[in-house]
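Missing here is one protein chain; the remaining ones are kept as they sit in the complex.
Letters A and B name the chains as they come in the text, with residue numbers starting at 1 for each one.
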Amino acid sequence: MGLYLPVGLFILLLIALLMAAGFKTWTGRVRLSFRRVWQVTGVYLALLLASLAVFYALAASGKAETLPVPEKGPGEGGENEYDRILSAYYDALFKGRLEEYQGAELQGKWDFNYPERRLLVRTAEKRPYYGIIAVEEKAADDGRVEARYYNVSLGGGDLFPVNPPEVKLAGEVLEIALPRRKEFMTFFFCQDFTSAQFTGKGVADISSGLYIYHGDHQVLYLKVPRGLEIDTDASIEHSVTFIER
Amino acid sequence: MRAAVECSGLTKAFGSTVAIDNLSFKLPANKITGLIGRNGAGKTTLLKLIAGYLAPTGGSVKVFSENPFNNVRVSANLIFVDDKMTMPQSLNLGEILEAVGGFYENWDHRLARGLLEYFNLNPRQHHHNLSKGMKSTFNMIVGIAARCPLTIFDEPTVGMDAAVRKDFYRALLKDFLQHPRTVFFSSHLLNEISEILDDILLLDQGRCRLYMTKDAVKEFAVGLQGKEEAVAAIAGGSEIFYRKKLGPENLYLVVPNRFSEEELLAARRKGVEVSAVPAEDLCVYLTAKHKGGIDDVFDRN
Partner (left out) sequence: MMSLTETSVPAVAWKQYRFKTKIYAGNLITLLAAQLLGLLLSFRGVGFSGFSSETVTHKIMYISGDIIVVITLIWAFVVGYNLAGSSFKQDFVFVSNRLSSHLSNIAYLLTSAVIAGVTASLGGILLRVLVVLAYGGQSHFGLFIPPLDLAGGIFAAILYALLVSAGGYLFGMLVQLSRAFIVLVPGLLIGALYMEAKTTGQARLLLDAVNFFVQESSYFLFFVKVFLAVVLGFALVIFFSQRMEVRK
């Protein structure tokens, strides 16, 4: 970082000197009369002013903010509203209260009758599954496996909704078909450094303080009959968490 | 009458080279004065000192009673025309005339456009695309149309052909007669410009060699030609501006014209031809290093 600025400035100076040499001959060759140049500049200014009008029209039409990205809160840890939402969500999960928790959104629901004593849970393609698979043993053996798919609700609706997996029962295997991957693109508009030095909303400020909160907090919650033995294979063994109520 | 330009003890040195050496003269207003001299005599340096482009090393120069260096009042009343005038590249000739006209109170735009047309310069052309002679012509048009109380031409006819030069002299003279101003005109073509000149200032090695009216210059010297002894006898001890051997016995001498009518008559009787010396020849003789001119160099061997 120490040498980054001077080297950058030096390169800029070089570019400037080269331009200075090139400019003179170039402007000498531009055969536009000054009146025409003024006209062209006027048209350019009009275009810029028109874009300004469009810009504030966009802002007024509510298109300005599609993404309520949280700003970094005060304090070292960057504790903020979203951190609070997430910790409450996981808290509910590990206490087995996700079903009644308001901040969790049900995105998939599968029920199976399964009277057997053993169940193998794995992914369909044997590719690893990185989400959380929570397994809760029901109080009674009712012979039913209930699979629920939850995701955290960030308040502002689903910003980046991920695709839910497919769950199906095939013989003695509960297969999880991995969700199709979703692709997102987000634009972060940063103020020019000329205003950012007063407002603190420039590239450097935004990119260092940025943390995107995703819908990537999905949980596959399995409620299984009492006494059902769950087997796993390599594809999910790291994902499974047993919930004790 | 107040002098337009007044130099006293004016000196300008570039390093160890003295270009203008303790020069003093007064340029009267509303006359056309020719500044004559050989290459390197200091003509351009003197004109640039007057225009305020250069600062004197010693002495002083006054234009309209003021020091011209860094002086906007002098600058507003003076235009310096030469073949190196920087003209804006981005404007065409018509636009330049318009833009430049804004600077000068007496600018005559109709005259400028008229001259432009007369000299076949297309107003849509650009200055840097012109030939050397056309550039000079355009600059001259600017110089005349500006109608500055002090108009300086430094070798303004560079590259112009003879016909254009003739038209230029005529245009200058005509406009001068209608709007008299002080014109200081340097040239090495004295025979061409002598018609329009009132006065001649002959500069030699940064010094004033001669400064008088054109008519006085014509009377200033006489040429004596005849047998060597006879010519020498008449010339006596007077200063010799030029000497040339004509054959084995004959001699041509140019000497100051201090002879009375009788003396000249007597000379003619002795077979000595007495002739006037054209101003341009005299100027060459006066500024020559060798009294015999270039022939000297050959005769010595």
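In this section, contacts are C-beta pairs under 8 Å (C-beta built on N, C-alpha and C of every residue); 3 or more make two chains touch, one makes a residue touch a chain.
Being a predicted model, the structure only gives us computed values, none of them experimental.
Novice: Of B:Asn39, B:Asn70 or B:Asn120, which one is in contact with the hidden chain?
Specialist: From the options B:Asn39, B:Asn70 or B:Asn120, the contact with the absent chain belongs to B:Asn70.
Novice: For review purposes, identify every residue of subunit B that touches the missing chain, sorted by number.
Specialist: So the residues of subunit B touching the missing chain come out as 29-30, 48, 52-55, 64, 70-73, 75-77, 79-80, 82, 84-88, 90-91, 95, 99-100, 102-106, 147, 149, 179-181.
Novice: Take the complete complex as the reference. Which residues in subunit A touch the chain that isn't displayed?
Specialist: Residue positions of subunit A that touch the missing chain: 2-3, 5-6, 9-10, 12-13, 15-17, 19-20, 23-24, 26-28, 30, 32, 34, 37-38, 40-41, 44-45, 47-49, 51-52, 54-56, 58-59, 63-67, 69, 128-131, 159-160, 162-163, 178-179, 181-195, 197-203, 206-207, 210, 212, 214-216, 218.
Keep in mind that, in the parts below, only the chains that are shown with their structure count from here on.
Novice: Which residues of subunit A touch subunit B once you look at their complex with the stated criterion?
Specialist: My answer: residues 27-28, 30-31, 33-34.
Novice: Quick one: in the complex, what on subunit B touches subunit A?
Specialist: Contact set of subunit B toward subunit A: 89-92, 95, 126, 128.
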